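The following block contains the structure, expressed as structure tokens.
Left out: one protein chain. Kept in place: all the others.
Our next item is chain A:
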């Protein structure tokens, strides 16, 4: 669980990846980059969101690299459908061409676990896949904070999160989660053990009634608990 993102921790566990993009050149490129890693196995490709559910059922990927703009079923709809209908859905890592893509926030609301720019360096691409596969961190472009501001950041710190009130420590952890920090990073920031952080995160999710970190972050932004400034 070291923050470095090296494949060492999994002890040989391979992350199965499905690539969804309407452009073949993008699929081929992502496949070459991800497939070159010993701990990542690209198990399939799809050119349209409509192909995703059957492929997911058949191939059982751990992570879906999902393009947003596709003819037919776009990445947002596909993500929403996937996470709503699968019993054990894969993590969705949305890949976008533009950092300021107005649909990034939609993807977050749909339940995507992270974001990746297609122009990211190969090391960032594989790191993102690993981090999302571990299910512990969100990868944000800076733009998401501005978008979140437009949606729900007006409330400042007069937060009214749903559910029972968070302890001061839990609130701190939620802010760091919303900032895209991993458990290990939060542990380092707060001088806590990683297991303690995991416990705090679990408590936060339970109190908010959130399915996962993504939902918790959406709530944090929309309630105004977290603002772009802090």
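Please note the rule applied: contacts are C-beta pairs under 8 Å (C-beta built on N, C-alpha and C of every residue); 3 or more make two chains touch, one makes a residue touch a chain; residues count from 1.
We adopt the following convention: contacts and distances are computed from a predicted model.
This figure omits one chain of the complex; the name its UniProt record holds, of "histidine kinase", "Nickel transport protein", "Multicomponent Na+:H+ antiporter subunit D" or "Sugar ABC transporter permease", is "histidine kinase". Here one chain is not drawn; of A:32, A:57, A:84 or A:206, the residue touching it is A:32. Residue-wise, the contact with the chain that is not shown comes from A:76, picked out of A:76, A:93 or A:128. Across the interface with the omitted chain, chain A contributes residues 22-23, 25-26, 28-33, 36, 68-72, 74, 76, 97-98, 102-103, 118-119, 121-122.
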